[in-house]
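The complex appears here minus one protein chain, its other protein chains still in place.
Per-chain numbering from 1; labels A, B, C, D and E assigned in written order.
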Amino acid sequence: MEQKFIQSLYDAHQRAPRMPEPALVCNWLEGLLGVLFPEFSNHRYRSHREFTQHFGDLQLELFRILQSLDDRHGVVPEHVEHQFMERLPFVRDLLLQDADAILAGDPAAVSLTEVIRTYPGFYAIAVYRLAHEFQQLQIPLIPRILTEHAHSKTGIDIHPAARIGPGFCIDHGTGVVIGETCDIGHQVKIYQGVTLGALSVRKDLARTKRHPTIEDRAIIYAGATILGGDTVIGHDTIIGGNVWITKSVPPHCRIYYTGYIRQQEAAGKE
Amino acid sequence: MEQKFIQSLYDAHQRAPRMPEPALVCNWLEGLLGVLFPEFSNHRYRSHREFTQHFGDLQLELFRILQSLDDRHGVVPEHVEHQFMERLPFVRDLLLQDADAILAGDPAAVSLTEVIRTYPGFYAIAVYRLAHEFQQLQIPLIPRILTEHAHSKTGIDIHPAARIGPGFCIDHGTGVVIGETCDIGHQVKIYQGVTLGALSVRKDLARTKRHPTIEDRAIIYAGATILGGDTVIGHDTIIGGNVWITKSVPPHCRIYYTGYIRQQEAAGKE
Amino acid sequence: MEQKFIQSLYDAHQRAPRMPEPALVCNWLEGLLGVLFPEFSNHRYRSHREFTQHFGDLQLELFRILQSLDDRHGVVPEHVEHQFMERLPFVRDLLLQDADAILAGDPAAVSLTEVIRTYPGFYAIAVYRLAHEFQQLQIPLIPRILTEHAHSKTGIDIHPAARIGPGFCIDHGTGVVIGETCDIGHQVKIYQGVTLGALSVRKDLARTKRHPTIEDRAIIYAGATILGGDTVIGHDTIIGGNVWITKSVPPHCRIYYTGYIRQQEAAGKE
Amino acid sequence: MEQKFIQSLYDAHQRAPRMPEPALVCNWLEGLLGVLFPEFSNHRYRSHREFTQHFGDLQLELFRILQSLDDRHGVVPEHVEHQFMERLPFVRDLLLQDADAILAGDPAAVSLTEVIRTYPGFYAIAVYRLAHEFQQLQIPLIPRILTEHAHSKTGIDIHPAARIGPGFCIDHGTGVVIGETCDIGHQVKIYQGVTLGALSVRKDLARTKRHPTIEDRAIIYAGATILGGDTVIGHDTIIGGNVWITKSVPPHCRIYYTGYIRQQEAAGKE
Amino acid sequence: MEQKFIQSLYDAHQRAPRMPEPALVCNWLEGLLGVLFPEFSNHRYRSHREFTQHFGDLQLELFRILQSLDDRHGVVPEHVEHQFMERLPFVRDLLLQDADAILAGDPAAVSLTEVIRTYPGFYAIAVYRLAHEFQQLQIPLIPRILTEHAHSKTGIDIHPAARIGPGFCIDHGTGVVIGETCDIGHQVKIYQGVTLGALSVRKDLARTKRHPTIEDRAIIYAGATILGGDTVIGHDTIIGGNVWITKSVPPHCRIYYTGYIRQQEAAGKE
Partner (left out) sequence: MEQKFIQSLYDAHQRAPRMPEPALVCNWLEGLLGVLFPEFSNHRYRSHREFTQHFGDLQLELFRILQSLDDRHGVVPEHVEHQFMERLPFVRDLLLQDADAILAGDPAAVSLTEVIRTYPGFYAIAVYRLAHEFQQLQIPLIPRILTEHAHSKTGIDIHPAARIGPGFCIDHGTGVVIGETCDIGHQVKIYQGVTLGALSVRKDLARTKRHPTIEDRAIIYAGATILGGDTVIGHDTIIGGNVWITKSVPPHCRIYYTGYIRQQEAAGKE
């Protein structure tokens, strides 16, 4: 019987589709981040040529990863690589705006170097923005491998298909969930434990807008949950912590949590 | 004085009990997952024999890990290994049901491959189900090393002694806590930030039922907290996000959060 | 145009300040923890001399890390190293008190070994206490590298400048945020998802007290959010889960969450 | 023009036949030697099972290496592996006789352990005897990879097709060359720098006997050269150092070198 | 006193000149050989681009090695790299002629693949030819690091300044020494243990011709020693094994060794 089990496992392995090795993908990601931001890199380049060659290595590695995708997906590695590289300057500009927003929004932050090097919020946004480019190019699996890597490191789970405007700021970040069809405006700021989710998870709703829209300059405090594809948080609105919202909120509102009971105890008892 | 401190540290090291090296345990875990699910593995086997030999290596490694337990625990490595391996086909069947449930319950999921390879919820459940087998066999430390490894990677903290039925689905998952004496039915679904915890942590309550019971097909949304050993969430009930519950809820209920104040602001001020 | 982009990246690399390599810092941290607590170490020393030499290696490594700081910061490696090492016995004593508190406060915990080896709460506190010493010595970047390393592994985000008394206990811990100017008393206990945050993040508030004070023996349950520099949670007070607090609470209180609607459904519908 | 050169190199790579990776072959060799002789191994097995599993790993590795041979060679990996493994006990017995002969023949040798662990002569013979088995099974390239590995480590170059009887002893060994069609009897002993070579290297002589025959108990001292396929060194004969021989020598002879001029100098001059 | 010794070692380290790290140099060498000859490489390139990028990596690595030379030597890395790369096609052509000569001259050789992959003679010549190019460009230390690497692997010691014509063949090779000012013609063949050395080693003879000239198609058998800067071995001459020569030999000669005494023994005595 054990033999039968091993046989069935072996058969499963024989049937399994080819896919890019996550360790390679994540390694490439870290290399790319180190090139885009010296704060992520421990290497000091001694010449422009060394840098250019290194950049070429990263491009080739991307090409190889794209080649390792199962043929069924119809990906043309040359095209995808080219289109991705074309987008990099734009992505980097976006990320610098994100870093500025984080630095401006956190009194504890002392420098851009510290924000880029150590803030998990910045890391998660950086990975999302790169993954989002692959998602736009309809590459399978890789976007998800990237964002789940960031999720594992930071506790921040951003679906690569979400749309997020410039100057996005996530503080602390653990427990943040941003769903597939979210639409987030400019200079939005969210805190740890915020969920931007769906009201229903009926499978036939795939590809429809199931997650909320957050307009420019909205702020959403820790632990708030905002659900539904028709839910719009208006621009300049502030959602308080731990609030649960399933309906739209107009611009320039403040939503406060309420509802607890205080009870004084006799001192010292347990 | 510094010498005295170093001496005291050295003495502590001399007194410390033997324990299995976590890096070895986690490495074995990843190897086993790669054998159980080709989606976790980057190795493509070229022959049945290679697979069988690899399987034997994993069995031996388990044996060695069990041998490394402190003698006080009275573990008989041969027996434990045998009993654990006997359970593997059953555990794998359970995990396939879990993966199916996750795929069915997430419109954003596109394939079983993606679910198994990239979903932290699936990873955490997989590690829990393996750790639970060791827990049942009364092996010390190893179950906890395994589940804390998954906790670190996914932010999902499932106590290895919890009891969880088939078709269990955790979505996103960061911040989920499932306590030692939880009892979870079939086809239950929970979201990020859900706590199934204890009302009291008096030390003399160890081994008594301190955590809730969740009946079949219950759904618990993000950030909900359910506490207490007598608390039962009835079958087919839905607990809304951020809700705090310390009493039982009957079957087929919906619990909604309420309680916040909206306040319109004058535009543009800060 | 691509060349221009590469050139601009290269220029950014040339301008980037020197900083200690995070991988080295974290490696040193793990080595130090392994020396302070045999539960973290997989090495069994065969002689006092081996231990002493290893201790010397760790001291030297710290010295090297301090040397790698950018000269602008005016750090004198010899002094900092000396002052840090002088504090180690005190830090270790504090951590043993923390471990005792965790063991005493969790019915599921079976031994100090298990607590130190596997509890993410203990790990996060240990790293915080070491980082805090560097923070006190006004070392840049390193405290943050250390606490973000722990944040990534445990989901627990403690700012290295926070002040935390002895016997501190964090259970489960994912999603915990403890801000820069928190002041936490003796024997305080907090659970997963608790935020001790600021009400405002105006940049000019840096260095002012923006985060709450938690007095001795307070307990704060999962998902609670406590905000504001003037907010004081009185001693022996219990804050219930998911509660949102922005005003002080006197001693010996219990704050309970309320506010949800239960709605019975017709069975079986979706 | 440089592009043309790179293109031509690339084309050469595309045309190159598949071959077993030498690093893998040599690694397998070292593993096998460590199993055959504990003196070569730094691993101490804790159970018979561990040993058996390790033995199985080595068998599988051999199988994989045989699979990596170019298809043109018509090797059936299963058969070759089986036949090779069948021969191992016999080869090990031969090698123990070789080690005994080395120990008996060197006053400086203090133990079998020292001979097996540190004597390059023993290492070279061991590798030759294993390579010879593959040669007998008509496996291409692998025998030569093995003996050239030993050649590189020891300076002893034994063609894998040579035939060598039991109790063979090579002392020091650097510079020894033993040609393809040599025939060496029982208990023969040779020293460093001895060549057993061919008189002619006309390519059409491949596969004919071009190298000498050395009968039982012959001893050949350092630097002697013996050439030719018809040359027979009779049993119990001793060939002195640096002697050059191209004709047969009967049994029980001693061949001494002669021929130098001594010239006394005036003291102290240069 | 021990402190004084350690201090003196430390001072020596502080005074030591910078030099290229041999491990990097040898690693680069192996990479280059793997690119020049697929027989040396275990990598199979999947695209021309991958190959080109890899080639660029090797060029950059060479540049870095040249940069690591002490400034005193006045090496301009850009120039040296360029000149070296320009010579590569020519060096490779020479080496292919060498490999052909080895294959043609050894009845035991079965293919060019075997010759290039496994023959130490070919390896030593290949490394010499590359080192010679650096020597010609007056690069310090690197030529010697390269040839001593080959010497260690093969026992063949060719000074990088020696001049060697095309179609050079070394068989077996252990113990071969070819001195700094040797001049070797076309299609020369030498065997193991051959020395082409100097008659005098007076230090003031540096840079004068101290080593012999070997004309085209000469063959020198194992263990022969040929000394002196005025010594010329004429074309098509054959030098027998173990012969010692310090004077010139005309073309088309055969030099045979003679001079030993045979003595028949009574059987069985020792």
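Here is the rule we use: contacts are C-beta pairs under 8 Å (C-beta built on N, C-alpha and C of every residue); 3 or more make two chains touch, one makes a residue touch a chain.
Just so it is clear, the structure is predicted and the values come from calculations on it, not from any experiment.
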Practice task
Going by the touch rule at the top, give the shown chains the omitted chain contacts.
Solution key: C, D, E
Exercise for the section: Sort through E:Phe84, E:Phe134, E:Tyr191 or E:Tyr257 and give me the one touching the missing partner chain. Expected result: E:Tyr257
Completion exercise
Missing-chain contacts on chain E, rising order, are 2, 5-7, 9-10, 12-17, 19, 21-23, 140-141, 144-145, 148, 151-152, 155, 157, 159, 161, 174-177, 179-180, 193, 195, 197-198, 201-207, 210, 223, 225, 227, 236, 240, 242-244, 249-259
Practice task
Over the whole complex, note the residues of chain D touching the chain we left out.
Solution key: 35-39, 41-42, 44-45, 48, 51-52, 55, 85, 88-89, 92, 104-108, 110, 113-114, 117-120, 153-155, 171-172, 174-175, 191-193, 221-223, 240-242, 257-268
Fill in the blank from the handout: Touch rule applied to chain C and the missing chain gives residues 46-47, 49-50, 53, 56-57, 60, 63-64, 67
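Following the convention adopted for this analysis, only the chains that are shown with their structure count from here on.
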Fill in the blank from the handout: For chain C and chain D, the contact-path distance works out to 2
Problem - Whole-Å gap separating chain B and chain C, where each centre is the average of the chain's CA atoms - result: 24
Completion exercise
The distance between the C-alpha centres of chain C and chain E, rounded to whole Å, is 60
Fill in the blank from the handout: Multi-chain contacts in chain D, i.e. residues touching at least two other chains, fall at none
Practice task
Give every touching pair of chains, nothing left out.
Solution key: A-B, A-C, A-E, B-C, B-D, D-E
